[in-house]
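Of the protein chains in this complex, all but one are displayed in their positions.
We call the chains A and B, going by the order they appear; numbering starts again at 1 in every chain.
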Amino acid sequence: MKSKHIPGIHQQNQTDLPVLHSFKRRYRSPSEIGFSEWLAGLPAWVPFLVLLAAAAWPMTALAQGSNYTTGQAFEALLRWIPFLVGSGFFLTIVISFLTMLVGTVLGVFLGLGQISQNRFIAKFCWLVTQTFRNSPWLVLLFIVMLSFPFEITIGDTIIPIPDWIKAVIGLALPIMANISEIVRGAINSVPTAQWEASESLAFTRFQTLFQIILPQCIKRMIPPWMNWYAILTMATPIVSILGVEEVLNLTRQAIEAEDNHPELLVPFYSFVLVIFFIYCYPIARLTVRLERRFAVKL
Amino acid sequence: MIEAVREFFREMAADYPTWNFVFFYEQTQWEKVVSGLWMTVQLSVICVILSLVIGVIGAGMQGARSPVVRAVVSGYIQFFRNTPPFVQLLFFYFALGQFTPTYSPDGWLEIPIISNVGWAIISLSFFAGAFNVEIFRAGVEAVPKSTQEAAEALGYTRLQIFGYVVMPLALRVSIPALNNNLVNLVKTTTQAFVIAVPELLYESVTIWNDFPSAQNPMMTVLFFAYLGLVGIVVMSMNKWERTMRIPGYGG
Partner (left out) sequence: MSNTPTWTPDQPIISLKDVRKSFGDLEVLKGVSLDVMKGEVICIIGPSGSGKSTLIRCVNALNDIQAGSITVEGQEVHDPDLDKLELRKKVGMVFQQYNLFPHKTALENVMMAPLKVLKQGKADVEERAMKLLAKVRLQGKENSYPGELSGGQQQRVAIARSLAMNPDVMLFDEVTAALDPETVKEVLLTIKELAAEGMTCILVTHEMGFAREVADHIYFTDRGVIVEHGPPDTFFDAAQDPRTKEFLSQIL
C-alpha cells in the first residue's frame, strides 16, 4: 500500500511518469471473482436477518383486514419445507451440477481450441465462444427449450427428455463460453518464455501444453471456475420462467396451494433466499480462500 | 418487390411447415417484431444513457467528504452488482410497485404512474449504473493528482479542471470496461420479460405461441437480432475507443 504522497517530503518516483495511472477497479466484476468476493464478504447473519424481517413484515404491512396470521404463514412454510428442499432445491442442485459438468467439458475443449495453431480451428472456437458469451441467457434457454424434442427414439425405445435436461443444455452454453475464456486466459497468463524454453528442450506442442503449461495454470482456473458455479447456481431460478419445477417454481405452486394469502409471500420467498445463501456461501468463502492461496506470481 | 418477398416466404411456409416465417408476410406479426425490436432498442438506449448519468453522479458522490454519502453509494453498488437482475426487476415491479400512487383516467380503472416499462428502465438503469459508478471512479483515480495540480497552477477552477482535464482522461481509460458493461446491459434487457415488457423476446414468444410453426424462424431471427445489437454496441465502442486514443500512450 502506497502512502499518501506529500510533495517535497517523499521522494517522487523518478521513472514512472504520472501521465495516467493504471485503471484499477476497487471491486472486481462478478464474472471474474467479484461475485464470490461479495458473497463471502457478507456476514453470515445477513440472510437470517432477512428471515427475521420477513417474520415482522406481515404484522406491520398487511395486518389490516385479514385473519390469516404470520404464525399460520410460518406453519405453512414448515409443512412445505421438506418438499421445497427435497424436490425443488434438489433439482436446482442437480441442474447446476450437470450444467457445470457439461459446460466445463465443452468449455475446456473450446478454450484449448482457441489457442490452437490451426488458424481455422482457433478462429472457429473464438467465434463460438464470443457468440455464446454475448447472447442473452434467456434467449438461449428459450431456443433450447423449444427446439429440442421432448423425446428421442432410438430403435424401439423412446427416451423422454424432461424439461430440466433441456434447461441444463441451455444454461451450459453460456457457461461453456465463459469457461473457454477462463482456460484461454489462464494459458495466456503463462509467460511465452515457458513455451520457448520447452520448445528448445524438444517438447512437442502437445507435451508442452499438458506437461509444462497446464500444470502451472490449472490452479489459477479453479477459483474463477468455482465463481462461475456460484453465479450459475444463483441464476438457475431463471429456468422457472420456462416451467422447470425447481425451487422457485414449486414455491409459487406451494403458495397457490395455500390459497394465495399475501402473508405467505415474504416468508416463502425469504426462505428461498436463505437456502440459496446457505448453499452458495461456503462455496464463495472457499473460492476466495483458494484465490488468495493460488495467487502466486508466475 | 415487397410482394415478391412475401410470396416467397408464403410458399416456403407451405413447402416446409416448420419454417413458417409468418412475420415476413403477415402485417400484424411483422409489426409485432418491429415494435418488439424498437422496444428493445429504446430500453437499451435509455438505460445506457441513464446508467451513464448515474455512473457520473455516483462517482462524484463517492468522492464526497461525507462518509454517510460514500457509504450509501457503496451499499448501492454492492447490492446491485451482485444480485441477479431479474430478481431486481421483480423486486422493483412487485414490491416497490405496490407503493407507487395510481391515477384514474376514466374514474374506475386504476393505472400506476410507473408502468412496467418504467420499472424496467429504472431497474436496469440502476443495475448497469452500479457498474458504471465503479468504472468512472476507477477512471478518475487513474488521472494523476499532479496533472490536476498543473491545471490548478494555471488558474483553472475546480469545475474547469474536472471538465477539461479529469473527465476527458477518465473517460478514455474507462472505455474498455464500459464496453463490457453496456454489452451486458443490452443482453440484460431480455430479462424485462419477467415483468411482461413487450420487448423483442416477449413479442417473439407471443408470436410462436400463436404460430407454433413459426418457432424455428422466430428463434433464428431472435438469436441473430441480439448478436446484431451486441455487435453494433461493440463496434461503435471500439470505434470510439480508437478515435479517443491518445497518441503516444498505451498499445
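Following the convention adopted for this analysis, a residue touches a chain if its C-beta (ideal position, glycine included) is under 8 Å from a C-beta of that chain, and two chains touch if they have at least 3 such contacts.
Everything quoted here is computed from the prediction, not taken from an experiment.
Touch with the chain that is not drawn comes from one residue among B:17, B:168, B:212 or B:228, which is B:168. Only one residue in the set B:122, B:135, B:151 or B:225 touches the chain that does not appear here, and it is B:151.
Of the listed positions B:42, B:74, B:115 or B:160, the one in contact with the omitted chain in the full complex is B:160. By the touch criterion stated above, the residues of chain B touching the omitted chain are 144, 146-147, 149-157, 160, 164-165, 168-169, 172, 246-249.
Following the convention adopted for this analysis, only the chains that are shown with their structure count from here on.
Centre-to-centre separation between chain A and chain B, using Cα means, comes to 22 Å. Those residues of chain A that touch chain B in the complex are listed here as 5, 18-27, 29-30, 34-35, 38-39, 131, 134-139, 142-143, 146-147, 234-235, 237-238, 241. Across the interface of their complex, chain A is touched by residues 77-78, 81-82, 84, 86-87, 131, 134-135, 137-139, 141-147, 169, 173-174, 176-177, 180, 183, 187-191, 193-194, 201, 204-205, 208, 215-216, 219, 222-223, 226-227, 230, 234, 249 of chain B.
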